[in-house]
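Please find one structure pasted underneath; my questions will follow.
All protein chains of the complex are present and in place, except for one that has been dropped.
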Amino acid sequence: MTMRLYVWQRATAALMVPLVLVHIAVIFYATRKGMTAADILSRTHGSIMWASYYGLFVSAASIHASIGVRNVLTEWSPLTDRRAGSFAVVFGLLLAALGARAVFAVVLS
Amino acid sequence: MLADLSVSLWRGGKDGRYETYSVPQRASQTVLDVVTFVQRHIDPTLSYRFACRVGVCGSCAMTVNGRPRWTCRTHVAKVAGSGHLEIGPLENLPVIKDLATDMQAFFEKWQKAQGVFAPTKTRHDEIEQIRPDSAARRLVDAAIECINCGVCYAACDTVRWNQDYFGPAALTRAWTLVNDERDAGGTARLQAVAAAGGCHSCHSHQSCQELCPQSLNPTAAIAGLKRRTTAAYLKGEIKA
Partner (left out) sequence: MHRGSALWIAAMVHRLSGLALAIFLPLHFLALGLAIDGEAKLESFLRWTDQPLVKFAESGLVFLLTVHLLGGLRVLVIENLDWRDGQKQLATLAAAISAIIAFIFLARVF
């Protein structure tokens, strides 16, 4: 790992500690018996708060997961560091794109 | 009379195999005693390393029943519970022959991590006064007693998975120098340990810390290096 990747990996990890704790609480709330899609979406629609929170979460997770995947690939697969890095970048972009779409879906559509 | 031990020793190079010998058990016998018995009384072609045989030189490290150990300080009674011993060369190093490995990579990484003292004074200068109870010296003293036995390197899965990784010993030595007031290695050494294969590759498995026969703690030393390099990087003193 380079210095830069290490710092980004650890920084996004630290950032996500409170984000994940909130998310676990959200998971418990959203999976209560009888919660429908309409119930959930009525709470997220037009919400700047949820857009910001999950927008931040998606960004951090995309960076963190892609660096993590890169590490695993360099250590456990025969890929070169360069190829592993490229794969990780693509994976990170995919997560960011799908994540942004998901945030859009629950907040704006 | 104690029953004979069944001892499997690695013979050959990388593509060798285990061969089994029968060795008489004796009270207070060490694993090194067992290996020596085989070489002296059964098969003189067995190759292995040792020197001091009292736990101060680090030459006799081998893999004993799956775990890297100093064979001169491992009592047979402690490890051969079922009457069987399996002894192989240290892992993560190329095998030269039988139980002897090529430690060149281990020492080359030592150099790469700049685990080498960079002097600032000559014999004509006054001796530096180092207080043994200063915070920095305490850190050095806790990490300085490495005798390069290779047990940590052999135990480390990150070494196994990542060819470039410097390993616990080299980084621990770099850490002692980072904290040594007399040393002039400075940011150059921090840059060296922040390189690919440097301290950031450590995943804190802590096999090194658990198995070090000198009770050193490379995980903690490496964590210290992570902190120093991160601070230096954020201040612009070293590059990514």
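When the chains are written out, they are named A and B in that same order, and each has its own residue count from 1.
Operating definition for what follows: a contact is a pair of C-beta atoms (placed from the backbone, for glycine too) under 8 Å apart; a residue touches a chain by one contact, two chains touch by 3 or more.
Quick caveat, the model's predicted, so the values are computed rather than measured.
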TODO: Kindly state which of the options B:Asp33, B:Asp157 or B:Glu237 is in contact with the chain not pictured.
DONE: B:Asp157
Task: Options B:His41, B:His84, B:Arg182 or B:His205, residue touching the unrepresented chain - done: B:His205
TODO: Name, in rising order, the residues on chain A that touch the hidden chain in the full complex.
DONE: 10, 13-14, 16-17, 20-21, 23-24, 27-28, 31-33, 35-38, 40-41, 58, 61, 65, 68-69, 72, 91, 94-95, 98-99, 101-102, 104-106, 109
TODO: State which residues belonging to chain B touch the missing partner chain.
DONE: 66-67, 155, 157, 203-207, 210-211, 217, 219-220, 223, 226-227
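Keep in mind that, in the parts below, only the chains that are shown with their structure count from here on.
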Open item on the list: Taking the mean of the C-alpha atoms as each chain's centre, how many Å separate chain A from chain B?
Closed with: 39
Task: Contact footprint of chain B on chain A as seen in their complex - done: 1-7, 10, 74-76, 81
Open item on the list: So in the complex, the part of chain B that touches chain A is made up of which residues?
Closed with: 158, 161-162, 194, 196, 200-201, 226, 229-230, 233-234, 238-240
